[in-house]
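Report on one structure; see the data block that follows.
Note that this complex is displayed minus one protein chain, with the remaining chains in position.
Chain IDs A, B and C follow the sequence of writing; residue 1 opens each chain.
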Amino acid sequence: MIKAAIVGATGYAGQELVRLLLRHPDVELVSIGSRSYDGQPMKDVYPLYEHITEDICKNRTVEELSEISDVIFLALPHGVASQEVNKDILDKCKIIDLGADFRLKDLAIYKDWYKVDHGAQDLIEEAVYGLCELHRKEIKKARLIGNPGCYTTCSILSLAPLVKNHLIEENSIIIDAKSGVTGAGRNGQLPYMFCECTESVKPYKVGAHRHTPEIEQELSLLGNEEIKLIFTPNLVPMNRGISANCYATLNDVGKQYTEEDLTTLYRDFYKDEYFIRILESRIPDTKWVKGSNYCDLAVKVDQRTNRVIVIGAIDNLFKGAAGQAIQNMNIMFDLPEKTGIDLITDYPV
Amino acid sequence: MIKAAIVGATGYAGQELVRLLLRHPDVELVSIGSRSYDGQPMKDVYPLYEHITEDICKNRTVEELSEISDVIFLALPHGVASQEVNKDILDKCKIIDLGADFRLKDLAIYKDWYKVDHGAQDLIEEAVYGLCELHRKEIKKARLIGNPGCYTTCSILSLAPLVKNHLIEENSIIIDAKSGVTGAGRNGQLPYMFCECTESVKPYKVGAHRHTPEIEQELSLLGNEEIKLIFTPNLVPMNRGISANCYATLNDVGKQYTEEDLTTLYRDFYKDEYFIRILESRIPDTKWVKGSNYCDLAVKVDQRTNRVIVIGAIDNLFKGAAGQAIQNMNIMFDLPEKTGIDLITDYPV
Amino acid sequence: MIKAAIVGATGYAGQELVRLLLRHPDVELVSIGSRSYDGQPMKDVYPLYEHITEDICKNRTVEELSEISDVIFLALPHGVASQEVNKDILDKCKIIDLGADFRLKDLAIYKDWYKVDHGAQDLIEEAVYGLCELHRKEIKKARLIGNPGCYTTCSILSLAPLVKNHLIEENSIIIDAKSGVTGAGRNGQLPYMFCECTESVKPYKVGAHRHTPEIEQELSLLGNEEIKLIFTPNLVPMNRGISANCYATLNDVGKQYTEEDLTTLYRDFYKDEYFIRILESRIPDTKWVKGSNYCDLAVKVDQRTNRVIVIGAIDNLFKGAAGQAIQNMNIMFDLPEKTGIDLITDYPV
Partner (left out) sequence: MIKAAIVGATGYAGQELVRLLLRHPDVELVSIGSRSYDGQPMKDVYPLYEHITEDICKNRTVEELSEISDVIFLALPHGVASQEVNKDILDKCKIIDLGADFRLKDLAIYKDWYKVDHGAQDLIEEAVYGLCELHRKEIKKARLIGNPGCYTTCSILSLAPLVKNHLIEENSIIIDAKSGVTGAGRNGQLPYMFCECTESVKPYKVGAHRHTPEIEQELSLLGNEEIKLIFTPNLVPMNRGISANCYATLNDVGKQYTEEDLTTLYRDFYKDEYFIRILESRIPDTKWVKGSNYCDLAVKVDQRTNRVIVIGAIDNLFKGAAGQAIQNMNIMFDLPEKTGIDLITDYPV
């Protein structure tokens, strides 16, 4: 059994880790970590755990946990994880960080977008960007994973085949993405009250969301060229789900790509990927991926304007956070990749 | 492996059966039955099944299915199941009917409330009312189960300990229950459109809902006296969940029962029941049972008016339909009762 | 023009007052009062006021406002209004208090339920309970109005004709009511976050809600006998609206009342009331009263159990708060009662 611990277990992503790890056949959950609810039973924080676990939330350091864990999941605000992880810890156990600290490779970009100094600069190089479908080989050997953001997971998976194959103009990408309210975290902030966000659509941080450099880093790496793009997030009145519409101009390569061509390319690119579904006759809708680790993708070509539109959908807390974190753990510990995360979507929720 | 078939698999309850049976470790799902979608892949009807099953919906009779199944689940409109089931079929396989045809023991009451003649009067006596916590012994030996309604499951479990112990006046019961919109089924009716039922609460069939005689039958049986009650259903803008507030006047038994007394009584009554959770410091909220087979209960006493209020909550499609149907199957086939239905609630949905 | 001021204008009820008073043809809104947003333009607090008003929120005392106002609306937490109002102020202007301080006539009951001492005991007798349909004559002459609570408005209007005519057993009343989330106020509390209250029904304060003694006071007064009842509120995932199911046992008066009898009685009782609608062929649904000052009522009789069920629906912020407050103002200032509040419901919202 893999001994797993969670730090920050009472936020939405942390709680999803608890839920999934409690039913993972190869995992023993050794610590449910929480600063805010230190000393309280998890079932008092989330009553759904009544009869399921008697575990008490504990405020333990990563240092302490490294003595009793094979893997520690961190679900913390940015800037915190990098203060807590160091090489000694990595000698003792693996770290999967669901926050932003170990995703970006360029410290200047990190500081520019996150406005804090990075606390563990010596670990940046070692950290592996945990987008399983694109970095599986490095993940297998990694000790430290920067688990991708929710918007980024959906956006990168949507665009990877086009960028890798140089089919689109490098600076033509526009991503318009919609997220459910869990993306804002579990806090008592006014804008996320029921009455404030039901019955409304709200674009926010237009051209300024911190997932932008993360998407650019990975696509630039894939395309082997510098890519700058616009990313616009929108808050919609639902709990879970990310829907991303990714627009780009097709390169002039002497032929007109059709939807069929590109769909075939996508099928081929992801042919060994259990959690990627390429759709043909329908467009991804967040409801069909909710509660699952799937990423649904569809490719459309607008010949009138020579543009391609890729539509992606994931569950932000699952493939966009906890599910992918466990997928990373499965890879790191040589388990079948879908172990414990191969759930069938609840429908309707 | 138990060979299971579903008739009516594309309604909400039927689909929930598909979802749960596909992951049940002891079940092979041999037929996904649908009249409306005959010949179509299940994944076209519910795209969540993409990559999960290639099964095609088929319009097969119960007769045909009895040749290849150990158990058949029926999720059909009332009046249909009783036309299709007979003793020959029961000699070949077990039947779990999620509809109303095999729940009521009194044919006159059936006709009075459902306005049709019963098509299999000779099976009424044999049929077992499948409320697992109250009829486990008979279920174990049954060939034909009338799986309880959603409102009824929640109402009966809420009131059973009081009625069994004769603690309340027999004709003082008032049940005010709220249901999510899945309770109305998957059809294209105007009142259940998003725009028509969001942002609204709608009481309906006040004093006239068909689950009333079902609750009365079971409580009368338990209390060994005739019980008449009022049951009011209310439609609320959510997908799943039933919340029932059950009011009754405490009998004058020479002592004043406290909340603690009655909570202890409930804990004792349900002490061996995995799926019943008696809450003390909080009141059941449908969100904590959604996607699970749990029934949450809390007991309150209003000394000012000498009344007891029991609050119950279940997921109408799970414990209120498909989950309980599988719980019945597990009992009938001597499997551990929670096999395949011991899921942890998705949160937030 | 009536000079009106609001204290506590940035909560949901306060904002609704601003919205309605800005379009009231006989009112000049002289002060939008707020402690939390002192100095900020109303349009920054609620961007809907962009282009509509340039007014700045000001933290003014009732004392100050009494110098420049004909009427002051107070929308404050309980215990605050009674500290601020006194006889000198009432000599200068009228007060309509939307909070709880001037509703209850019995100070012991006030203290028992609200856990604070009352700050203006000398005004209790003068204060008029502002349920317009029942106290119009006193309101006309009043200087100080205790504007009824939302649940209470709906409950009392639902039961008044039965109680007044002694048709029900005095201690048989059970009220099960459902409220939208605006009822919880505009604050940043976790339980009212979108993700926490969408897709759920939550009964709360069972047998312990502070609107209970208010309903009892008014019904006891109407029936000229002491009435004790159970009132259960439930939180449902919608913004506005209260739906109340009111149950009672019919008195044995030598005849069996039918629905037609009682509906006629209700029509008669409310025959001069513009804002009361007695429905016959349908049951009140909150969507049809949202954004209006109407109270919809329907009466059902369950002959099987000899009970009457009255179903009421109002908009909690309109007839349940700001709309009724303005209705009171209209009465006090001899305006046509529906002036400025005769809006047609937005549909769908």
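Some notes on this structure:
Quick note on the criterion: a contact is a pair of C-beta atoms (placed from the backbone, for glycine too) under 8 Å apart; a residue touches a chain by one contact, two chains touch by 3 or more.
Bear in mind the structure is a predicted one, so any value in this text is a computation, not a measurement.
Within the entire complex, contacts from the absent chain reach the displayed chains A, B, C. The hidden chain makes contact, of the residues A:T10, A:S69 or A:T286, with A:T286. Considering C:P148, C:G223 or C:G291, the position touching the chain not shown turns out to be C:G291 (whole complex).
Although one chain is not drawn, its touching partners on chain A can still be listed: residues 171, 174, 176, 178, 180, 195-196, 198-204, 206-207, 228-230, 232, 234, 236-241, 243, 245, 247, 283-287, 290, 300-302, 304-305, 307, 309, 311, 313, 348-349. Listed by residue number, the positions of chain C touching the unshown chain are 12, 15, 19, 22-23, 46-52, 182, 199, 239-240, 274, 277, 279, 282, 285, 287-292, 294, 296, 344-349.
Within chain B, the residues in touch with the undisplayed chain are 12, 180-182, 186-190, 192-199, 237-239, 349.
Assume only the chains that are shown with their structure count from here on.
Taking the mean Cα position of each chain as its centre, C sits at the greatest distance from chain A.
Annotation: 37 Å between the Cα-based centres of chain A and chain B. Separating the centre of chain A from that of chain C, both taken as means of CA atoms, is a distance of 47 Å. Residue positions of chain B with contacts to 2 or more other chains are 199, 239-240, 285, 287, 290, 348-349.
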